[in-house]
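See below for the structure under consideration.
Removed from the display is one protein chain of the complex; every other protein chain stays in position.
Just so it is clear, A, B and C label the chains in written order, and each chain counts residues from 1 on its own.
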Amino acid sequence: MTIDNIPAQRDAAAAAAANGGPAEIVLDNVTHWYGNVVAVNDITMTIGPGVTGLLGPNGAGKSTLLHLVSGFLSPSRGTVTVAGQRTWHNPDIYKVIGLVPERDSVYAFLTGRQFVTATAKLHKLPDVGAATARALAMVEMDTEAADRRIDTYSKGMRQRIKVAAALVHEPRVLLLDEPFNGMDPRQRMHMMDLLHRLGDSGHTIVFSSHILEEVERLSGTVQVIVSGRLAASGDYRTIRRLMTTRPHVFQVASSDDRALGAALIGRPSVNGVELTPGGGLEVRAGDYGTFSRELAAVAREQGVRLRAVLPADESLESVFTYLVAS
Amino acid sequence: MTTDTATAGPGSGAANPSGVIHDIGYRTYDGERIGRLGIVRALYWHSLRSAWGLGRGSKAKIVPFLALVIMCLPAVANAFSVSRTGIRAIAYDEYMFSFQLVLVLYLAAVTPELISRDLRNRTLPLYFSRQLRRTDYPLAKVSALITAMLGLTAIPELLLYIGTIGSRHGASEVWHETRAFFPGLLLAVVYSVSFAILATLLACYTGRRAFATGAVAVFFFGTWVVSSALVHLTGFRPHYHHGPDGTGYFVKPGDPGIGPKISGLLNPANMIEGMKEWIVGRAPENSEIPYPGGFGAVNLAVLVGLCALALFLLMRRYQKASLL
Amino acid sequence: MTTATTPTADAAVPAAGPGGAVIEASGLTKRYAGASRGTVTALDGLTLSVPAGVIGLVGANGAGKSTLIKILLGLLAPSSGSAAVLGYDVVDQAQRIRTLVGYMPEHDCLPPDVTATEFVTHMGRMGGLPPTAAKERAAESLRHVGLHEERYRLIGTYSTGMKQRVKLAQALVGDPRLMLLDEPTNGLDPAGREAMLDLIERIGAEFGISILVASHLLGEIEQICDSLVAIDAGKLLRAASMSAFTKASAVLAVEVDEGSAQLGAALKAAGLEPRRDGRALLVRLGTSEEESDRVYDAIRDAVADLGLPLNRLERRRHRVEELFADEAFDEFERAYGAAGGAAESSVSAPAADSTSGDPDRSTESTDSDPGTTGSETADDH
Partner (left out) sequence: MPTVFHPTIAAITLRGLLGRRRSLLIALPPALLLALTIGLRASTNINSSHDFGWPGVVLGQIGLVTLLPLTAMIIGTSVLGTEVDDSSILHLLATPVSRATVLTTKWIVASAATLVFAVVPIAIAAFIGTSGYVDNPGPLDMTFMPIKGDASEAVGVIVAAAVGAVVYSAFFLFLSVVTKRSVAVTLIYILVWESLLTRQVSGLRLLSIGQYELGLADQIGHLPNLGAHLTLGTSVVMSVAFTLFALIYGTRRLQSFRVSGEAA
């Protein structure tokens, strides 16, 4: 589905522009503690339009951070603003924010349509019917399923109806807490697709997750939270490149591993080469850029056929592991 | 383990330096297994401890021990009263009835912990994926709750007895006291068994602690108020006798009729009281409950039937696949 | 030097049924009488025979995985057909099965207000261990799952990952011969997932316990399982040894950090037909080895000529996930339908035509599984 199929989205983007441009989420030296436990520790960040993943191990403080942004927790120190307004003690902020909570807590006794309609009414929208129809269409729930009770829904449908309710008032900011939890790949792809479209249309989308494949595919920027602190932000590949103290590890398979290995070890960009017992080479490159440009040429020089080159530690997962470990 | 050097003497280690890497990997278990009955017993003990908040946080102990303290207060007061003035503060067989609200409070707080918690946390599949049969679980729980209730009912009775015989002299007085004590103890058992079974049944239909608490409280408290009012109204409505000279006086009806007897059946406590009156055969004017006469047998039958039905429904509830 | 005995060493316990299968099913069908929407068929004539080892059970949400596990545990009675676990019939000998099986449910099943030690010990007792043994084995199990210092904390204060470990520990505490793990990595972060998978793999390899792992995260199944059962809409999609599923495919993926378009053009010029897939360029390998080698060389030369930073070159592995995407499945069948045949241990492998495009179709059917939903809502309203 392309953006053109949903004219309402362009409207949303236009509305966003009319309302004072894209809404930014700004955290300024934010700390939050429960009792003696510091859940969020002095985080400063700005999140603009597009899809941003809030990453971190379980218990890192992602949920706390989202709740701070959504105004359901007060910062113990620092300020949290969305579109220039503080979020704590400010119900007006929900004109800008749409929230999709983690827990599967919807009014299960309502139908999907009733739920979205009720939300539209709570937002005092002028045309409730149209807003509901638009929101349901956006999540592709404008089917007969919309008139079934929510307690008959699958996990994926529940998530989507929650997103529809959160979108009904055309918020510029959408916050999703673990939206992919418990979904299977099909449902996840569906949800990702939706978030993509929203992000492309100028919305600020923030979702928390600990399943990294999703984030890799969403290819948005990430904010990595580790033990309540902001460990890294930006594109995760860039983040990896920034970790210059860690050599990049590649698994290389070729027609003549020994010859290739011998040639590579002579290169300044390579720190070490090891023959792996099962066949293949493990190359530790100190200078990523140079190595990756040299490899094919070196192989050709040696007359070696390259069968596989795998960056062993470039997945978001290993970036993540490094960040968590350090 | 024969290779374990820890068993070697202290000297041998120095003379013959050797190292052993002990296996701390996975070990299978070839030992004894306690079997189904043993498991039920283990579940029973575990639940019994939970019913008193043992092995759980300090908050869980508040209501059970508060209830126990309140229950014991009259017995303690009685000990003082008997030793100072010789006057008994409360009778053995009136104890439970007078303080049944404390029993209700205890059950309303504890039964959901024992029953609804496993439903709420969805722990039941873990139990049923082991050897336990479906009926074993509720049986163990109900038995544990009955035993826990016995602590709350029998301990005060016992205190009352000890506090009283402390001031009694001579074998015959003690014997007299002991003979009065045993019906009280029996009554404590009856209260514990029936209340625990009924409360368990009420709690097993919901995983929400709040609802279970509400259900137990509303059932015992609500039926008690209604039943007592009805017993009172239908049984003790004194007849105002107009005398010839214009003055009047009240007469209590000799036979209150079937009204209060039926009304007593509306609440477990009143039902038990009616049964007790029938068995003990006490004079009606001293009691809250009119003398039921032979109707006490009906009370007994209804009580037994009710508990049996409750147990049956309880067992059936745990057969449901929807619990998994 | 593990002291673990293999299941077959214990004469009293048949490790497996005839033919070494730990799990067998024949025509297994389960229908629920749905309250609102008629009968729901969760399992539809499932026939399979699974050898000992780590077995993956994959399928979308609602494909019938949980239902199958519950039937194997004797918690649900099949509507028709039969099944046996470790050689025992699931209907007649359920009690016996349950003494030998450890079960880790998919859903939350832990009380928040007790410590992990207490809980696992209690579950050990419920599995038939005497008090001392239960304490020892609880400590051991918690150690094996990597919970140590934290084991005296209340479970309610645990992270999702720690809770998953407790769930695993309680399944392990009774020294089972077979473990049934329902979505063990659900909700885990990467480190936790990795640790959990390692653990499962280790339990399977070192502890000598067979493990059935249900999951919809197919990557992890590929990683740890010896064999795999794929079901969809209650039907068997495929059952085979793992190698048959994840053999490298005939497609090469090339990723360069920049100049992807140039590379594409160069490859086209070299007579290949590169196809874009995200950041990667996909190139089909030849049918013969020589042909394939030419493709390898062409890519190497193109990259070297252009001086592009080569980031990745690999044969696309077949992801089990592709089993469930129609298009990819067709491709999979075409490429490996024959190859997989030899390794297949199942009797029937129904066609995949039941898989439709609606991403939620199959899911809806199980969410209405009366066993997992409804009870709470029914109670509360």
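Everything below uses one rule, namely that a contact is a pair of C-beta atoms (placed from the backbone, for glycine too) under 8 Å apart; a residue touches a chain by one contact, two chains touch by 3 or more.
As the structure is a prediction and not an experimental result, all values here were calculated from the model.
Student: Using the document's definition of touch, tell me which of A:26, A:47 or A:106 contacts the absent chain.
Tutor: From the options A:26, A:47 or A:106, the contact with the absent chain belongs to A:106.
Student: Among A:47, A:165 or A:252, which one is in touch with the chain left out?
Tutor: Touching the chain that is not displayed is residue A:165.
Student: Out of B:104, B:148 or B:271, which touches the unshown chain?
Tutor: Within the whole complex, the residue contacting the unshown chain is B:104.
Student: Considering the whole complex, which of A:95, A:148, A:229 or A:284 touches the chain not shown?
Tutor: A:95
Student: Of A:123, A:148 or A:300, which one is in contact with the hidden chain?
Tutor: Touches the omitted chain: A:123.
Student: Applying the definition given at the start, please give the residues of subunit A touching the unseen chain.
Tutor: On the side of subunit A, residues 34, 37, 39, 58-64, 67, 70, 72-74, 89, 91-92, 94-95, 97-99, 101, 103, 105-107, 109-110, 118-119, 121-124, 162, 165-166 touch the unshown chain.
Student: Which parts of subunit B face the unshown chain closely enough to count as touching?
Tutor: 63, 101, 104-105, 108-109, 208-211, 213-215, 217-218, 221-222, 225-226, 229-230, 232-233, 237-240, 250, 259
The rule we apply is simple: only the chains that are shown with their structure count from here on.
Student: Can you tell me, using the touch rule above, whether these chains form a line, ring, star, complete graph or other shape?
Tutor: Topology of the interface graph: linear, an open chain of contacts.
Student: Which chain's mean C-alpha position is nearest the mean C-alpha position of the whole protein set?
Tutor: Taking the mean of C-alpha atoms per chain, the most central one is C.
Student: Round to the nearest whole Å and give the separation of the Cα centres of subunit B and subunit C.
Tutor: 47
Student: Whole-Å distance, subunit A centre to subunit B centre, using C-alpha means?
Tutor: It comes to 54 Å between the two C-alpha centres.
Student: For subunit A and subunit C, what's the span in angstrom between their mean Cα positions?
Tutor: That pair's centroid distance is 25 Å.
Student: Where in subunit B do residues touch at least two different other chains?
Tutor: In subunit B, no residue touches two or more other chains.
Student: For subunit C, what residues touch not just one other chain but two or more?
Tutor: 374
Student: Taking the touch rule as given, give the residues of subunit A at its contact with subunit C in the complex, in rising order.
Tutor: These residues of subunit A touch subunit C: 56-59, 108-109, 151-157, 181-187, 189-190, 210-213, 217, 289, 292-293, 295-297, 299-300, 305-311, 314, 317, 320-321, 324.
Student: Quick one: which bits of subunit C touch subunit A in the complex? Just the residue numbers, please.
Tutor: 36-37, 60-62, 159-162, 186-192, 216-219, 257, 278, 293, 296-297, 299-301, 303-304, 307-315, 321, 324-325, 359-360, 363-364, 366-368, 373-374, 377, 381
Student: Within the complex, which stretch of subunit C touches subunit B?
Tutor: Interface residues on the subunit C side: 1-5, 70, 73, 75-76, 95, 98-99, 101, 103, 105, 107-114, 118, 122-123, 125-131, 133, 137, 140, 144, 154, 170, 174-175, 203, 206-208, 370-372, 374-376, 378-380.
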